[in-house]
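The complex appears here minus one protein chain, its other protein chains still in place.
For reference, chains read A and B in written order, and residue numbers begin at 1 within each chain.
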């Protein structure tokens, strides 16, 4: 039997290439291309009065300088609003180059195309733009009070106002024995992949064809958008995602202004053009996420069971809403985590500010939601003097209650219905892993040494693998080489490996014979993209289904040739053979030869398929009416709903009694993403997510000043953690298969980052004895909180003032 | 018209091969390697010296190629990720011992995901292990703490450093046992 590939920690097929400098990222392509650079707005809100490029046109090497007026037809029209929603009553998008008004620092105003990027930047420096400054709207409070407006025609800065309610929340709150209200605040962070955005386009004038490469999470999306913008037939546009140096969400947005302008300029100039975003541009011209204010009111009984949950969210969507209101919708639905909320109401306002636009960043609204819910769980425990895990446990949806329908609409417009999960089992595992019940003793020892430590926990559920669909195509060459393609893209998730594992098992071929292509619209034109932890679920399932088709066809052809029944055949290491009589066999390569009746033999093997080879029934056509030539198959996977993964994290932190420096001593993760294709890769995804979560909890925040200048638009001041800031991550897994797809898998990409802010807040609160309601938190922030707590401005936790028993013995 | 910039003939030895190109004085070493010499394995992540993706070895010592001008590298020896192993063409996926111990360790330990920061880690770790061939876990972590990675959370990079030390020792042992020198 062939070694089982599915479920094994197979080394990645990508790596020998990537560790040797053999990767080909966007800026590694097109050495002959012209370079684009942009004059970007230095103001958060201003009218463009005049653009004077007289000093720039003479710069040696400048090929073109373009402003909005130069953009013809749809190129100059607003960028598409990708995900409309009925409550998004005031959706607004920008232009590829600003028309009349700029709405955030970094918005593109002028494009320069030159022989290289150095020269293009020289020209940019010589272009003088005169602005009339307008009052900027910065921060959620300023947006919410609506005194100043980002867009004149959007009253109150409200892009969308949405309300979902299940049950009668007011009545349930009124009837609750206990109620609490929490005011919470999460600041902005951003994806900051190590490779910024980038796009490179070549126009073939003779054929009237455009080929573009983009560092994107959706090559089919970019292709369709660019074709529409440039008014080209889709058939004349190809888009390829090369190796992509990380995405984390920011590269799912499309088309970026540059993705429209660079192909447009390439066609206009008849020369290849490339844009490689630099780091400063990435901070002010790409996208951020996370910023929300939340008011959470809970009603609960004496046992800590939720009776009512009433949430109000104010979501900062930045200057424009090209990606709709996906982020606050996810917050408002995924906030519920593994719990039954009782009556639930969530109302949100998505607000414009004069800042970089806000689109999904790994976790996509979930970290904020998890923060709200988990802060509430800790507050209940504190109020009732219960163990924090006990409160959670009492509110869990139980395995016997699956599938569990919350009665809400999820981000895909479909019911928020959990398919599976065993939350009590996950909790038991995380408690064991972190040593929950032993912590009181550990704390006592630490305190005796003058150290201050705290224990925190956070639980989440993540809807993964949203539709609408993905496809897989598999073709077996006469050499036995198996070509697999799927349209979604890769940014480091190991798709070449995990999809090959699936195919190797489904087909019975060797892993090294399987070659996977992703994100190339020439190979698979129907695709959605890589986001929402969906690649393994969607493309993995589609590829498995396609492989099953190919296998059926291979067995049929081989059965004919070997004159046996298909049921008697098996495929082992690329050879179709009779079960129990392996000598009667033929290679898949030979089956491929037979699958494609030939007139011309191109090599010796191919002779067997030619018309005088005598292998065919003269009474039948060479290709049957219900068949196609070639040993290949294509299939699509389109689920009725998302599949829900879950996890629980716990951490022990130490806070310096004097300096308030915060150290994570232990970080533990229990993760359930259903059946794992490759546990090594899943683990890697969890690690990366946790590190980003740690960044978001303790280091990263976008620091805008009142005028809308981003004060930390560099890696020097926006503090992405180094290895020295990320703790050792201890993991354990649970595999609760999804009943929804053929492989039982759930997504894993975003999981790691979701609960981290909640967990760290929980642990710091536990160490300090007063509530933590704002994240991220720096030593300076904590130190200020201590001062305010000492001054009586912040109340103590009940458990900090209660005498025995300590909560962990409850 | 602005002045045409003066070009300087810059000659460096890259991965053991003498290379020359005529470039303006302001050409960053990172761009020189990537665009003039077309060694695109060295990546550019921030251009202000923080991320470490562009780290190359200059006369054996890790340095940020985005913070050096090509003209300042005149006559120096540069090692890029393409020069760490013994494969002649990086586009053909190398196998087995054509990978250096550090490269092999990263592949074995899943020490990379998107691979963009990886060349900077590989050069940094290669030089580090020359100085400290048997690092502890803490030392390994410290050694990579000047490079940013946004994918891996560093856990498997720390493992890779430790594993690379092992592989180096193993290969030395095998080479000694077979009476040969160090593997190429």
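Note that a contact is a pair of C-beta atoms (placed from the backbone, for glycine too) under 8 Å apart; a residue touches a chain by one contact, two chains touch by 3 or more.
We take it that contacts and distances are computed from a predicted model.
A.B. asks: Going by UniProt, what is the name of the one chain that was not included in the view, given "PspC domain-containing protein", "PDR/VanB family oxidoreductase", "Amino acid/amide ABC transporter membrane protein 2 (HAAT family)" or "Carbon-monoxide dehydrogenase medium subunit"?
C.D. replies: "Carbon-monoxide dehydrogenase medium subunit"
A.B. asks: From the listed residues A:223, A:267 or A:280, report the one that touches the chain absent from this view.
C.D. replies: Answering carefully, the residue with contact to the hidden chain is A:280.
A.B. asks: Touching the absent chain in the whole complex: find that residue among A:28, A:107, A:122 or A:243.
C.D. replies: A:122
A.B. asks: Which residue, A:49, A:441 or A:711, contacts the hidden chain when the whole complex is considered?
C.D. replies: A:711
A.B. asks: At which residues does chain A meet the chain that is not included here?
C.D. replies: Chain A touches the chain not shown through residues 117-118, 121-122, 125, 278-280, 658-659, 661, 699, 703, 711-712, 716-717, 719, 721-722, 724-725, 778-780, 783-784.
A.B. asks: If the hidden chain were put back, which residues of chain B would touch it?
C.D. replies: Residues in contact with the chain left out: 5-6, 8, 24-26, 28, 31, 47-49, 52, 55, 58, 61-64, 66-69, 71-72, 74, 124, 128, 143, 145-146.
The definition used in the following text is that only the chains that are shown with their structure count from here on.
A.B. asks: Compute the distance, rounded to whole Å, between the mean C-alpha positions of chain A and chain B.
C.D. replies: That gives a centre separation of 29 Å.
A.B. asks: Contact residues on chain A for chain B in the complex?
C.D. replies: Interface residues on chain A, with respect to chain B: 11-12, 14-25, 27-28, 31, 58-60, 116, 118, 122, 191-195, 243-246, 248, 278-279, 491-494, 680-681, 683-684, 686-692, 714-716, 720, 722-724, 726, 728-729, 752.
A.B. asks: Taking the complex as given, what residues does chain B use to touch chain A?
C.D. replies: Residues 1-4, 24, 26-27, 34-35, 38-48, 50-51, 53, 80-82, 84-85, 87, 90-95, 99, 103-104, 106-108, 110, 112-119, 122, 141-142, 144-158 of chain B touch chain A in their complex.
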